[in-house]
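Here the complex is missing a single protein chain, while all its other protein chains stay put.
Chain IDs A and B follow the sequence of writing; residue 1 opens each chain.
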Amino acid sequence: MSYKCSRCKRDVELDEYGGVRCPYCGHRVLLKERSRDIKEVNVN
Amino acid sequence: MMVPVRCFTCGSVVGEHWEEFKQRAREGDEDPAEVLDELGVERACCRRMLVSHKDLVDIVSPYQ
Partner (left out) sequence: MSDQYDVTFIEQDERSAKFLVRGITPAFANGIRRAMIADVPTLSVDTVRVIENSSVMFDEQIALRLGLIPLTTPDDYRPEETVTLAIDVEGPATAYSGDLVSSDAKVQPAEEHVPIIDLKEGQRLELEADAELGYGKDHAKHQGGVAVGYRHLQRVELGDERGEFAEDDPEIIRGVIEDAGASETSRAAGDGGELVETASFDNDLGNRYPDRNVSVEDVPNAFVFDVETDGSMSVDDLVLSAVESLRTRADELEDAVQL
């Protein structure tokens, strides 16, 4: 899973042991990046 | 957020008039009723769409 630290804006890879924390600055708020897939939406 | 494309009640397209309405009646000092008459938005249901609208994009965009 790729996230982005909301403080230092660096890309962060999370594994199941490290917990939710940026390894570079220790900030605990991470943002999930939008997938690069083409998303199909139905209009209704 | 953005101006509705159509009137909720009757379905006529009102979005196209928003920018002129905003420029003349909100930022300018013309009477909103007269501007709407000139734009051809005559039904009360379509008029309220423009009169009661507030753009919110500028307000939420810093929090992206």
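In this section, contacts are C-beta pairs under 8 Å (C-beta built on N, C-alpha and C of every residue); 3 or more make two chains touch, one makes a residue touch a chain.
Being a predicted model, the structure only gives us computed values, none of them experimental.
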Residues of chain A (touch criterion as defined above) contacting the omitted chain
34, 38-44
Contacts of chain B with the absent chain, listed as residue ranges:
1-3, 5-6, 10-13, 15-16, 18-19, 43, 55, 57-58, 60-61, 64
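In this text, only the chains that are shown with their structure count from here on.
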If you average the CA atoms of chain A and of chain B, how far apart do the two points sit, in angstrom?
38
